[in-house]
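Reviewing the structure listed below.
A protein chain is absent from this complex, but the other protein chains hold their places.
Going in written order, the chains are labelled A, B and C, and every chain counts its residues from 1.
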Amino acid sequence: MGIRLGANQYGKAENRVVRVYRESSRHELYDLNVSTSLRGEFTAAHVTGSQADVLPTDTQKNTAFAYAKRHGVSSPEDYAIALGRRLLEAAPRAQSVQVRVEQYAWDRIPVGGEGHDHAFIRRGDGTRTVAVTVSDRDARERIAVLSGVCDLVVLKTTASEFKGFLKDEYTTLKEADDRIMATSLVARWRHMTTETDWNASYAAIRATLLEVFAATYSRALQETLYLMGQRVLEAHSEVAEIRFSAPNKHHFLVDLEPFGLENNGEVFIAADRPYGLIEATVIRDEAPDPGEAWLAVPAFT
Amino acid sequence: MGIRLGANQYGKAENRVVRVYRESSRHELYDLNVSTSLRGEFTAAHVTGSQADVLPTDTQKNTAFAYAKRHGVSSPEDYAIALGRRLLEAAPRAQSVQVRVEQYAWDRIPVGGEGHDHAFIRRGDGTRTVAVTVSDRDARERIAVLSGVCDLVVLKTTASEFKGFLKDEYTTLKEADDRIMATSLVARWRHMTTETDWNASYAAIRATLLEVFAATYSRALQETLYLMGQRVLEAHSEVAEIRFSAPNKHHFLVDLEPFGLENNGEVFIAADRPYGLIEATVIRDEAPDPGEAWLAVPAFT
Amino acid sequence: MGIRLGANQYGKAENRVVRVYRESSRHELYDLNVSTSLRGEFTAAHVTGSQADVLPTDTQKNTAFAYAKRHGVSSPEDYAIALGRRLLEAAPRAQSVQVRVEQYAWDRIPVGGEGHDHAFIRRGDGTRTVAVTVSDRDARERIAVLSGVCDLVVLKTTASEFKGFLKDEYTTLKEADDRIMATSLVARWRHMTTETDWNASYAAIRATLLEVFAATYSRALQETLYLMGQRVLEAHSEVAEIRFSAPNKHHFLVDLEPFGLENNGEVFIAADRPYGLIEATVIRDEAPDPGEAWLAVPAFT
Partner (left out) sequence: MGIRLGANQYGKAENRVVRVYRESSRHELYDLNVSTSLRGEFTAAHVTGSQADVLPTDTQKNTAFAYAKRHGVSSPEDYAIALGRRLLEAAPRAQSVQVRVEQYAWDRIPVGGEGHDHAFIRRGDGTRTVAVTVSDRDARERIAVLSGVCDLVVLKTTASEFKGFLKDEYTTLKEADDRIMATSLVARWRHMTTETDWNASYAAIRATLLEVFAATYSRALQETLYLMGQRVLEAHSEVAEIRFSAPNKHHFLVDLEPFGLENNGEVFIAADRPYGLIEATVIRDEAPDPGEAWLAVPAFT
């Protein structure tokens, strides 16, 4: 009977890298949570305990911080690509490196009607995410970039229905003509190339997602996700595919009849658990093969 | 040896009340987390098990939802006062009622440059809080109102020092001329009366807190909190006192010297634990007696 | 109009102190979360920004770690008292010091039927807590000790009812003859003196709490808490009072009738929010004045 090492990866998770640019009195702030993973031929580390091929996670951490200075941060994508290349170079037995970044958004604090030079307030309306996979080296180098957003909590108070669904003997749900629809959206999209204006692309796609959510009638969360994805792919030729993970944050109409009150879509209870969970991919026919792009990316089908 | 019941309270916590106004096509949304507590003469419930004087927490929940319709929600303070009065009326053995509300902020989703009529995105830059205590009845009725904000995460990249502190044999901290200062602010302020434009007062005080944080030099978080409080009391005669609870969210300069790199306040690690925790009250000399206003309010000295 | 500093405190929160005793090959492990707060005359730090009287929170952290070695940890109470005394001594303008400790429990991993010498598994069945307040100095020194437990999640599948309660027009709850009762108990008890075998006292009181919960019939969570408190005070003359904070973790019977199934107390849904929250104190008539013992202790009336 043979027993052997299968798929494996290791790295340093959740390096809280904060990068300040203070070249002028108007400071810039990048607030990142950086995780790195190396994959490759690390059998010895597992089977014999030899660490000779292992670039320690502590070194990966140091590199993440050093690269915030040496390479700098103009976008999480650009920083992640540079860091991933460096780690692949530093670990000869690694075959690929994944770098995941979350970027927390900060606004300038308004003082006298203007944003302050060096004081910031953290915005909570969604977190920008990046997952970059660098594989192989030299002429065969391949870079897959996933950009995305998570914790984008959106809600519409009307223009959402759910009816005409399949019924069986365990069905008790009533059809709904007009309901609250809400979700905490996770979306990730894969780029065709690495030649992109990352910040502009991110801002435009985020805006598109919000607009479609707001402005289209919804027959189900599935339909709304698909429309979002379709619109993003139509408007952004740089995007090969987009994946969504969307909890249906149920808001149940409260029965006020026992108290002699009408409730015409006015009073709801926001429920915690259970929740529907809808996950979908919208993809371009000519999308290139994803390779390892989606490997070990959390929360996706 | 005598054993007896001491201080006690009971109620329903975390009712997730969502109230939609849809009188016009431009919907309004109030997203609340409501907790109620009754205090009073409930010895029988504890000692003999008789529930004859106990208004069930389930009824308190029903009342919270019904009042979102019957009384309506124009501000969390106004709603909490009405709910507190009702519960005190409904439970003859209660001597006081505390209603705590958190209000989650939502923005309209921008579509074509305008905020949408019925689609919203949740903002995460701080949560509005209220704690109302209604005590006694009839002519002796007394209402204490605490307004506040929590989870207001702010950071300044300069204009903050910490030096000249007391030293002993366990001191290793170096003096800092220029550091990042960051906190997740909790502030609660007590009103002099119930005759206030709650929403306008909240918006103005929140703006004042942010402005002082941004625009004043800081010799310590203590000084900054005091300045915030002083400015609020000076500008808002409706406020009797204000209390702060402020974790010092440490950002440590990363040592890049081993890698041949300078770090002039550019690369930091955001630390989790431990953290400094600074709590302070700024109070007006003529502030009236708080009574039970601060009783059982979380996170305050 | 005068504005002044009111109540205030500052310190270092959540020092994760892990103390290992390795005098023999059978190691001992104390896993602590330590928070310290100084209270006193710190007006200058707030009003003028002078830190001359301020023992930095960084120094408090250093002292917490150094005392784990210098004084050692035989119980969280004993360690907290020593640390509190030291901090009061080190900060001449402090009038009192509060030290709060959470102790996470670990079991030895069973190997061949015996607990291992140096390998442990973390137990999650409740966390031991301590809050010690040391006030004044020298001959007038006063030490208040609160021991406790939190996150003690208990459930009984029968022997619990809830009926005969007060009804009003918002009441819809049905009386229950037989229900699940569950809570995540927080209890803290105040000691009469500092002359106690802390570990033995803790173990005995924890066992008493559990036994009363299990073995007594419950007409309401209030009654059960009172019985627990009464039994603790009767059996433990070292305890002056005990306070409880107990969420009623509702388990609702699921309606299976639409599916042609009976549900005789067999299938429940465990709900998240809202939840009842019951808080009560049981106190001995001759309990000494608590002074600042309960000041700023989280989650208590």
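Worth pointing out:
Here is the rule we use: contacts are C-beta pairs under 8 Å (C-beta built on N, C-alpha and C of every residue); 3 or more make two chains touch, one makes a residue touch a chain.
The structure presented is a predicted model; accordingly, all values stated were derived computationally and were not measured.
Among A:57, A:95, A:199 or A:263, the one in contact with the hidden chain is A:57.
Annotation: of C:176, C:203 or C:261, C:261 touches the absent chain (contact as defined above).
Panel shows chain B; residues 169-170, 172, 258-259, 272-273 of it touch the chain omitted from the view.
Although one chain is not drawn, its touching partners on chain C can still be listed: residues 15-22, 27, 29, 31, 62, 65-66, 68-70, 106-107, 109-112, 116, 118-126, 151-159, 180, 207, 210-211, 213-215, 251, 254, 256, 258-259, 261-272.
Contact between chain A and the absent chain runs through residues 1-16, 35, 37, 39, 42, 45-59, 61-63, 66, 90-91, 162-168, 170-173, 219-220, 222-223, 225-226, 229-230, 233-234, 241, 243, 247-248, 273-286, 295-296, 298-301.
Everything that follows uses one rule, which is that only the chains that are shown with their structure count from here on.
Over half of the residue numbers at the chain A-chain B interface are used by both copies of the sequence.
Farthest from chain C, judged by the mean position of CA atoms in each chain, is A. Comparing chain C-alpha centroids with the centroid of the full set of protein C-alpha atoms picks out B as the closest.
Put simply, the C-alpha centre of chain B and that of chain C have 23 angstrom between them.
Distance between chain A and chain C, defined via averaged C-alpha coordinates, is recorded as 38 Å. The centroid of the Cα atoms in chain A and the matching centroid in chain B are 31 Å apart. Under the contact definition stated at the top, the residues of chain B that touch 2 or more other chains are 15-16, 62, 66.
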